[in-house]
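Mind having a look at this structure? Questions to follow.
One protein chain omitted, others in place.
Take a look at subunit A:
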Amino acid sequence: MPMTLTQKILAKASDKVEVVPGDIVEARVDLVMGHDVLMPLAFEAFEETGATKLFDVNKVVAVQDHFVPAPDVKSAEQSKRLKEYVKKYSMVNYFELGRGGVCHTIIPEKGFVVPGDVAVGSDSHTTTYGALGAFATGLGSSEIGVSMALGKMWFRVPEAIKVVLNGKPGRYIGGKDVILEILRRIGTDGARYCSLEFVGDGIKYLDIDDRLTICNMAVETGAKNAIFEVDSITNEYLQNRVKKDFDVLKADDTAEYKGEIEIDLSKVVPLIAAPHSPDNVKEVHEIKGVKVDQVYIGSCTNGRIKDLREAAEILKGKKVNENTRLIVVPSSQEVYKQALQEGLIDTFLEAGAAIGPPTCGACCGGHMGLLASGEVCVSTTNRNFIGRMGSKESYVYLTSPYVAAATAVAGKIVLPEEA
């Protein structure tokens, strides 16, 4: 029977010739990632199972990224617990604050994922790594603990939705607009339990940072995973980053899809998700003029070098509006260094922005930029649920770095060309 790309990966990882949607398979995992919030709990579950060592020390990665630098003693204790587990189990892949960054930026950046991998992480945005042609999905702490012990996990083989991207995106259009367009069409449960499989002629206009953004927020459609076919852009990105060999799998031409979404990238316009759901998507021009207290540029969704370049392009020689504050958070040390070398950080500082260290920080409602009641934030992050970034009475709009930077200059929501 013909299979989709996701089905092929799951079949291979569970030593089956074929799988069909609905099958429950036990698949080997090639990467288990955890961070300071869930990994201490994962290690508790790991120890409760009776496990005494990691299934493969090279395939488990621990990252301090959510509550770092520690905003309070409770968070400091949590990070300390993770560090103790890292020592106890002789972990070799550990990223301390200042050595790594936000997990979903550093996992691809440091070559931990290759096409065809099965990757799991203690974070819903683990779907990000599908940009590199891997099956990647988020799990809770118990399942991460068990994955660390056994090196395998059960999955229900998902039905697939094919997303055909055609045409060339216009000026100021990137991965964020593409995923917001998908959210606008199918909503927050339109792909529930499904895989989103990206194909089409338009893919060649999306670089890896765009694809990472799309797969990152694919989870907001309810998708179990999202995956791009491997092409020359993927191979170029992987070169010099990955050390292990990999086979490139392809979906069969006659594979069955539960649904199909076709997007003409040339017709996508700048989009923004209004409070309080990522699928409450508007065209930016529809809500122009909303006054903004804070602009946040960062996160695993849009805190990579391409995002900072786009923000700097808008901010160069301009000032942040006097009624607005701008927080820029490069999402890894590597991104931060690159941004420094390219002069982007200078541009941000000159504009009157505050630069934060790589952290999930305010995106997850943790620290370093929470909102007061009544405040409005335009953010390049992934979720704008009630209270997500602070007060239950605050309002978060999700958009691209271009729109966010322009909004910081104007002090109100505007199109990129209006800054």
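Please note the rule applied: contacts are C-beta pairs under 8 Å (C-beta built on N, C-alpha and C of every residue); 3 or more make two chains touch, one makes a residue touch a chain; residues count from 1.
Note that in this section contacts and distances are computed from a predicted model.
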{"item": "Among \"NADH-quinone oxidoreductase subunit K\", \"Phenylacetic acid degradation protein\", \"3-isopropylmalate dehydratase small subunit\" or \"Peptide ABC transporter permease\", UniProt-listed name of the chain not shown", "value": "\"3-isopropylmalate dehydratase small subunit\""}
{"item": "Touch with the omitted chain, as defined above, among A:1, A:24 or A:287", "value": "A:24"}
{"item": "Residue among A:6, A:78 or A:213 that touches the chain left out of view", "value": "A:78"}
{"item": "Sole contact to the chain not displayed, among A:122, A:234 or A:301", "value": "A:122"}
{"item": "Hidden partner chain, touching residue among A:111, A:151, A:167 or A:222", "value": "A:222"}
{"item": "Absent-chain interface as seen on subunit A, which is shown", "value": "24, 37-38, 40-41, 45, 48-51, 66-67, 72, 74-75, 78, 122-124, 126, 137-143, 145-146, 149-150, 154, 188-189, 192-193, 220, 222, 224, 277, 364-366, 370, 383, 385-388, 390, 392"}
